[in-house]
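Below: the structure, in structure tokens.
Every protein chain except one is present and positioned as in the full complex.
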Amino acid sequence: MTLRIGVIGAGMIGQDHIRRITDVLSGGKVVAVTDSDRSRAEKAAEKPGARVFDDAASLVASDEVDAVLVASWGPAHEEAVLPTLAAGKPVFCEKPLATTQEACLRIIDAEVKAGKRLIQVGFMRRYDAAYRALKATLEEGRIGAPLLFHSVHRNASVPAGLYTSDMAISDTMVHDIDVARWLLDDEVATVRVFAGRRNAVGGDLRDPILAVMQMAAGALVTVEVSVNIGYGYDIRGEISAEQGAASLAESNPVVVKHAGAFSGRVPVDWRERFIEAYDLEIAEWINAASAGGATGPSAWDGYAITAVSDAGIRAARIGEVVEVILVDRPPFYG
Amino acid sequence: MTLRIGVIGAGMIGQDHIRRITDVLSGGKVVAVTDSDRSRAEKAAEKPGARVFDDAASLVASDEVDAVLVASWGPAHEEAVLPTLAAGKPVFCEKPLATTQEACLRIIDAEVKAGKRLIQVGFMRRYDAAYRALKATLEEGRIGAPLLFHSVHRNASVPAGLYTSDMAISDTMVHDIDVARWLLDDEVATVRVFAGRRNAVGGDLRDPILAVMQMAAGALVTVEVSVNIGYGYDIRGEISAEQGAASLAESNPVVVKHAGAFSGRVPVDWRERFIEAYDLEIAEWINAASAGGATGPSAWDGYAITAVSDAGIRAARIGEVVEVILVDRPPFYG
Amino acid sequence: MTLRIGVIGAGMIGQDHIRRITDVLSGGKVVAVTDSDRSRAEKAAEKPGARVFDDAASLVASDEVDAVLVASWGPAHEEAVLPTLAAGKPVFCEKPLATTQEACLRIIDAEVKAGKRLIQVGFMRRYDAAYRALKATLEEGRIGAPLLFHSVHRNASVPAGLYTSDMAISDTMVHDIDVARWLLDDEVATVRVFAGRRNAVGGDLRDPILAVMQMAAGALVTVEVSVNIGYGYDIRGEISAEQGAASLAESNPVVVKHAGAFSGRVPVDWRERFIEAYDLEIAEWINAASAGGATGPSAWDGYAITAVSDAGIRAARIGEVVEVILVDRPPFYG
Partner (left out) sequence: MTLRIGVIGAGMIGQDHIRRITDVLSGGKVVAVTDSDRSRAEKAAEKPGARVFDDAASLVASDEVDAVLVASWGPAHEEAVLPTLAAGKPVFCEKPLATTQEACLRIIDAEVKAGKRLIQVGFMRRYDAAYRALKATLEEGRIGAPLLFHSVHRNASVPAGLYTSDMAISDTMVHDIDVARWLLDDEVATVRVFAGRRNAVGGDLRDPILAVMQMAAGALVTVEVSVNIGYGYDIRGEISAEQGAASLAESNPVVVKHAGAFSGRVPVDWRERFIEAYDLEIAEWINAASAGGATGPSAWDGYAITAVSDAGIRAARIGEVVEVILVDRPPFYG
């Protein structure tokens, strides 16, 4: 049975998921699209032959829609997710789950009321083969307990004027927060953010930043976020453990030797680096949603990451350590 | 429109393509299956809900079948491909195109008569990201004309008793022959095969072998084929050119440091190493076949590779250089 | 002319330098040895045919000694270095220059009074080919100003009971402090030290630690020090700059593929990793001392590193940021 999917939000990432579901993956079909800009929704609906809805509410309510993919902008996520949960339909929600912890908690309440997991949040790194191999290495136990995790997150550039210093945390570092929690299987307890000499390319932008987080069980995490480093999109990670270390390997298909040097490509952006992860993320969602449920990053993860991000933003502003205070985790989330 | 696919041959590779079309890729649906072992066909037809046909002829002729995928054993390829061409339907044929040059030429004649390309042959390396990057490097021109190509093809093991010395060429080295022709954009002119000290693991098996081929335009190609090397499946390739060199990079997701060493995994077998290439190969075939045609490795490629393989087998037996004699290439194949 | 060298301290590192001067390098000859344990001095003097002196003072004063190498334990450095400076003789002093900032400053005063550089301090990383290439990359300017430096310092093990938590800073991290100052050409302004989950292998030892330093011009430095990581001695470093990054490459001579994995050796200890750096360090010292002067890490470097180390130890104890306060740098040190 093909999963009939309604897509809320037909911007860049929404269009990309529609293309993925239509042209790449099996098992799903985009049957409904809505967007605050109707002409954009119409254009996106063309290839899959989907119906265009006036608003999220009517799309969610439609009998033709089995599951919902939310790719609108962050502040609109809550109003798309809550009715979907109310309708008992599975939902994939792009990151962030919501832009405030309060909104995240309302979503968690709704899902708990629904009595089963219905939400998958779009943290795609968990579907990346290299991160999965890193986690598998830890679980295998050979190198002992993880003590330090070093994460490096570099973008070639961000749009001047549009990208704010806070976004280095709320938009960019959230992925590192996600993998730190997932790899170490623990919550973040405290965050500090250091900003030193700035990259002149970014003008007033606080860039790069260095975050130091401590997990509840004590492991330390460092995160470098550099968003205007020019040379490409570069994601690195290394775990230092009790009796060994494990790191994401450099991945590039070809080494060229020319003019006194060997060289290879660095990915241009996140689309290139994580294309297989995005495919797998949506493929696994289609599978889980077809069975009426959800898998992968949960609403709890979405909430916890937002809480850490909020603490990080505050830590960057006040230059002090900030504790991350989470509500009690509903047993529901295991 | 979904491409309705009939699959001839439901052995290991046939089942894998059925899984791929059904569970992974969009755009195609397996609607028909046939196999000399009917119960095997029935089992394979279950998941996609396909109809089981008594024989290739009736499957090919069915109105419900838009395109045919041939995954039977090599000697049966011709009898599956010819009626498909006669019916004007696109066909994906696993390698080899056919087991004799004569059969390959009959298929070429039939396709030429059909007036357009309908056949894609299953040489999947051309869909591998690393080989594509290697070819792109050559085409970019920076390192000049290619002069030498070193190819290494290693299998962890082959089934004792079932795998013959000739198969190191006809089954294994054919992939290296394919990429040599494709990367260098040239035909193989001569082949020599050297066999030296044998790997004791393989008993009487002539293993490893070293082939030296010369291309029509003069470039030299070396191929190591080792089929019982134990440690894993390892595919390597390097082009030495006029002003540089380019090689397939080692690809592994994670590096672990433990007990005095750094280490990483080598793929277990071809399924692991080329899984994305297989996916892309069939995805591109579905696209081309949906448009009524074909792309990728052609019947001419299938013929030329068989001719080189035949020459290689003879070269290995007589211990001398053997010329590869090809018929004139029909203008049809560009 | 051969430089006639007197060695003060014939322990492990002293013996190693005697071997190096006698068996490996040209230009110098060990003519005098002294040690608090006379029999140890006698044994070390045997191979080079050196004279054994009763104490540092008489060795330094001897007409037969052109230059002095101090390899006694840290607390004894000052009493060996000061008379050598008074005698106007060049001196190589193993790290640390002295164990207190006050002692370092007394040595600086004495050298300033001598009117020219006579002291080289034993921070050998500056003679390592990889660190030199890293510095050359920065100086070349292509990647822009350095903004972050990540340093990783891992030991397979340290002697239980003998190695204290403070020594992770004063004995181990001093090398990272040295290269941070040298690579970034700047002084350390502040230090923090984080200690998280402990490596159970070390019992009560505060291990690993993570230091975050800020340089005077604003660049940030992270240092991981792990001293019981088991797998080997692993030194890593990466500079993240405005338009690029540069890192020490992994260095190992051979890659072996066996049993499902590729692998290579990690050095066992600092002797293996830095053997060429030690040779070059002493070779350059012999050259400079033969000309009556000194090169490389200066007494100022020795003082500044001790000041940062002191601040780091305090930072680790109080869990707060600690400022590094240096006296004015004598113009003498450029």
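Note that the chains are named A, B and C in the order they appear, and that numbering of residues resets to 1 at the start of each chain.
Here is the rule we use: a contact is a pair of C-beta atoms (placed from the backbone, for glycine too) under 8 Å apart; a residue touches a chain by one contact, two chains touch by 3 or more.
A quick note: this is a predicted structure, and the numbers were derived from the prediction, not measured.
Peer 1: Please identify which residue in C:24, C:160 or C:291 touches the non-displayed chain.
Peer 2: Here the residue in touch with the unshown chain is C:24.
Peer 1: Taking the full complex into account, what residues of subunit B touch the chain not shown?
Peer 2: Counting only subunit B, the missing chain is touched by 144-145, 147-148, 150, 152, 154, 194, 196-201, 208, 210, 212, 214-215, 217-220, 222, 224, 226, 229-231, 234, 240-245.
Peer 1: Using the touch rule from the top, list residues of subunit A that touch the missing partner.
Peer 2: Where subunit A meets the chain not shown: residues 230-232, 234, 250, 252, 257-266, 268.
Peer 1: Which parts of subunit C are in contact with the chain that was left out?
Peer 2: Listed in rising order, the touching residues are 21-27, 129-130, 132-134, 137, 142-143, 243-249, 251-259, 264-265, 276, 283.
Heads up, the rule we're going with is that only the chains that are shown with their structure count from here on.
Peer 1: What is the distance, in whole Å, between the centres of subunit A and subunit B, each centre taken as the mean of its C-alpha atoms?
Peer 2: Using C-alpha averages as centres, the distance is 38 Å.
Peer 1: Using mean C-alpha positions as chain centres, tell me how far subunit A is from subunit C in Å, no decimals.
Peer 2: 44
Peer 1: Using the touch rule from the top of the page, what residues of subunit A touch 2 or more other chains?
Peer 2: Those would be 243-245.
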